[in-house]
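Reading through the structure tokens given below for one structure.
As you look at this complex, bear in mind that one protein chain is not there, while each of the others sits in place.
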Amino acid sequence: MSDGLVTLVTTTARPSRIALVIREVLSRPSGFIGLFLVIAHVLLALFSPFFAPFDFKAMNANAILSPPDATHWLGTDQLGRDILTRTIMGGRQAILVTAIATPLAVAWGGLLGIYLGLAGGRLDDILMRVVDAFLALPWILKMLLMIVTFGTGIGVLIPTLALFYGIPVIRIARAATQNIVARDFVLAARARGHSRVSIMRRELFGNVLDALMVEGAMRWSWMLLAFTSLSFLGFGVSPPTPDWGLMIADSRNFMAIAPWPAFAPVIALSSLIIGINLTADALAKALGIDRAQAAVH
Amino acid sequence: MTGDVLIDVQNLSIGFTGRSGKLLPVLRNIDLGVQRGETVGIVGESGSGKSTLALAMMGYLKHGLRVISGQSVFDGRDLLTMPSRELQRIRGGKIALIPQNSGQSLSPNLRVGAQLTEALALHGKLTLSAFPARVIQLLQQVRLPDPEVIASRYPHELSGGQQQRVAIAMALAGEPEALLLDEPTTGLDVTTQAHILELLSDIAVRLDKAMIYVSHDLGAIARVCSRVVVMYAGEIVLDGDATTVLTNPGHPYARGLLASIPRLGNPSLPMALEGRPPPPGDAGPGCSFVDRCAIAEAPCRSERPGLHPLLTGGRVRCRLPERAESIPTKRDGRPASAGGSFGEPLVRLSNLAISYARQSLVDQLLGRKPQGVPTVDRVDIEIRQGEVIGLVGESGSGKSTILKAVAGLVGPANGEIAYDKSGALPATVEQRRPEQLREIQLIFQNPDESLNPRHTIEQILAQPLQLYFGLSGDALRERSIAILERVRLGAHYLDRLPSQLSGGEKQRVAIARAFAAKPKLVLCDEVTSALDVSVQSAVLDLLDQLRRDSGTTYIFVSHDLAVVRALSDRVAVLYQGRLCEVGPAAAVYSRPCHPYTEALLGAVLEPDPGARPVLMAEDIMELSPPAKGCPFQRRCHRKVGSICESTTPPQRDAGAGHVIHCHIPIGELTSAQTVSALGNVVRPHVQ
Partner (left out) sequence: MLRIFFHRLLLGIATVAIVSGIIFAAVEALPGDACTAILQRDASGERLANCRRELGLDRPALTRYFEWASGAVRGDLGISAHNNKPIASLVGDRLKNTLLLAGCSLALGVPLALLLGVLTGLRRDKASDLALSTIAIFAMTIPEFVTATVLIFVFSIWLGWVPGIVTASASSPLSAFFPGIVLPVIVLTMVMTAHIMRTVRSSVIDVMSSDYVQMATLKGVPYWQIVFRHALPNALLPAINVIALTVGWLLGGVVVVEKVFNYPGLGHYMIDSISDRDLPVVQAIALIVATAYVGVNLAADLLAMAFNPRLRTLKARSP
């Protein structure tokens, strides 16, 4: 199945799997561009406060909605704030929250999914019914209920996103596990008398990990979508914190006269999401996984 | 003579571009001519290129393959360069394919009748209104009962044998001049196979079509073909009439191949043909068989032999065909069984019943037990220490299920499995004690599946060593190497992944993994069935050697009667999950024997051109075992009467531990089988 990877293994001294994967991904144009975009965004998110030209909340009544010029490379918004600064800092909240929530979601969803796929039985039946019922509700309703109850702080958003977005991962991990469990080498391990935990660790993990890695990339993409949509609607980050969703919402009213306050965050957000997807695509090809099976939302 | 040539493959070489960019050949310089009305068998193992050649005869190349040189000429025109519109007319119309797995090759969304009609519409010369009648006629021609019903069914509603017959009918619909058969009976039960082959040879004779029969099974080819071509590593190495090739072939590979096939009549282990064919592109400048050849000389390595005509007719690709005669084609002497005494009973299956019926949600809620007939029932077998007992049967016989129950992967619904001195074995693995887990080891059929593709061989072997003996570090490594050497692999295999090993090597690793635990009982589930014929014998040899060295007991499951005979001391024959007979191997394979055993033995295809299988059992698909009476009641050719349906057959003692479950008394059975058509195949048992 993973023809991209295994046929590379011809020499006796084998480099680690991670190094091989990264090399495969970078060898494709989609992977190269994607990874570049993602890393660029992450670096910006981490280090932008150190080289941003202006203070993101500094308002300037004399330069409202001014077009790009020598001082303000991308112009100013309706409160006179520098758009360049706010744009390069606009991803910080979103990336911070989602970059923490994604591994959490994949971890808990993956573990539970593997366990259910292995155990089966009544627990599996019941939990999958609950999962189905849960997925019947639109994501935004679920998010909003949480926010309205507990507020919009990071301490709420990270666990909420991790909790809700881990649920589709359960499905994926369970399906992948069920596929593998039916295979003889798992039966052989069971027949030898290995414990369930040991089987999970030795036989399943590695094989399910590939699917989870690709799914993880997609989860990150969906979470960013959720986070920025919430900000756009006014339920996420609160001003004056710069955030792309919020910036796009603000700029809508003035688009006719000043389009650039909308352009900058649109391009920034789009490029990050495109980057993640290109990377996920290249990763899936390198690992030999069919992406159409990946879960949605 | 040349005017009669229908298919003419001329110097054809086909290959694909490997990862490194090199062109790797799958077929090399094939020259093959087939005349009208001729039946040719193309024999080869995996990697021989036989399927590629067969498809090339229809002008078809699988994705990724391309022509390096040569032509595939049909009726005077090269198919490989023909425009697709004309190809469409020829495929199905002049030359038709009967595929390997008809279940997968028939479109699932169209009814059988519709698919046959499509073939008629494309190639037949009839008018539209005549189609329905012709469809029925075709189905009758392939001996399907109730053709109208079959025509209205979907492919998945038919049994394997029925699907294959439909595929044959579909191929005949276009009234082609040539039929191409790509392993058409692989995957079918022994008895079904025999029926299909009989049909095919009948068609070959009556309809006077050219037939190209591609298979790895020499027995099937012996049944149908008058001429045999042997392929190895993408080349034709031998071409001649069936009798010569199958009894006294002129090429070392063919001789080695014949010697490695287990025979019913010869109870010894076949001679192993060690090594494996070179992968595409790896063959050196000389003969491709040189590494495995018993008579190879230095020049064989440097010059590639051409295909020379033989005095006796036919062609051979060998520098020393006269010397080839010295290679034996069968092994005499050394039977596998240790003979004589064995130890205490190790395993006793008493009234064992296993059921796969699943509980529906409603049943679970109501606490009801699943209804229905058990998959396995009333099985009583005693296995003594150090012996090899073979479990033989076709699909649905329950033999694998019994093995899984002994292994603890499925719990019995009734009865018990007693082990050693500790009494009844706990039903599932989770409940068993560590020594029991260690002492009972299971080896699976398909080595591609039973080894984790992400683990190195070292990691695979480490698992039992760590689990059962707590070994680690140097001690672990030393023991791993020791075990690898026992299965005739070396320390350099430790770092490899399963995908880098051949099928035979992988199976040896699986065997090594089982023996690493120092087991008392090894359960072999069709361990040779997924391997090439020449590799099978090496594995059997290995298993026999290991048994001698360590006194391990085997329960050896297989559908291949000859393989079981070669290795086993005692044999149990199963049908639909019930026991038909148990006894010493020699006794079971001769008369008297159970009617089902008789049918099985009659259906076995030996690679002997003179042999004709005897068809006894009806070719019916069994959906589930009968609720009462003898399991074989629906198909038995010696059915007594209604007693077979109502009463469980009694256990009749034929002497020396041979027990037959049949309503017919032993004496009657013996005399009836003596005069039957079975004659030579089922010899009288001499005690």
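Which chain is which? They are A and B, in the order written, and residues in each are numbered from 1.
Methods note: a contact is a pair of C-beta atoms (placed from the backbone, for glycine too) under 8 Å apart; a residue touches a chain by one contact, two chains touch by 3 or more.
These numbers were taken from a predicted model, which means no experiment stands behind them.
Visitor: In the complete assembly, which of B:Ser13, B:Gln35, B:Ser105 or B:Gln500 touches the absent chain?
Guide: Per the contact definition at the top, the residue touching the missing chain is B:Ser105.
Visitor: Check each of B:Val9, B:Leu144 or B:Met170 against the chain that is not shown and name the one that touches it.
Guide: The one listed residue touching the chain not shown is B:Met170.
Visitor: Looking at A:Pro49, A:Gly120, A:Pro138 or A:Pro239, which makes contact with the chain not pictured?
Guide: With A:Pro49, A:Gly120, A:Pro138 or A:Pro239 as choices, the missing chain is touched by A:Pro138.
Visitor: Touching the left-out chain: which of A:Asn60, A:Gln78, A:Ser198 or A:Ser229?
Guide: Missing-chain contact among the listed residues: A:Ser229.
Visitor: Which is it among B:Ala119, B:Leu139, B:Cys300 or B:Ile660 that touches the chain not included here?
Guide: From the options B:Ala119, B:Leu139, B:Cys300 or B:Ile660, the contact with the absent chain belongs to B:Ala119.
Visitor: Spell out, residue by residue, where the missing chain touches chain A.
Guide: 129-130, 132-134, 136-141, 144-145, 148-149, 218, 221-222, 224-225, 228-229, 232-233, 245, 248-249, 252, 255-256, 259, 262, 266, 269-270, 273-274, 276-277, 281, 290-293, 296-297
Visitor: May I ask you to list the residues on chain B that touch the chain which is not drawn?
Guide: Contact residues on chain B toward the absent chain are 55, 58, 60, 63, 84-85, 87-93, 96-97, 99, 101, 104-110, 118-119, 122-123, 154, 156-157, 170, 174, 372.
FYI, only the chains that are shown with their structure count from here on.
Visitor: Quick one: chain A and chain B, Cα centre-to-centre, how many Å?
Guide: 49
Visitor: Touching residues of chain A toward chain B in the complex: what are they?
Guide: Touching chain B: residues 6-7, 9, 12, 14, 122, 125, 183-185, 187-194, 202-203, 206-207 of chain A.
Visitor: Once bound in the complex, which stretches of chain B touch chain A?
Guide: Spelled out, the residues of chain B in touch with chain A are 19, 361, 364, 407-409, 429, 432, 434, 437-438, 441-442, 444-446, 449-455, 463-464, 467, 495, 497, 499-500, 513, 517.
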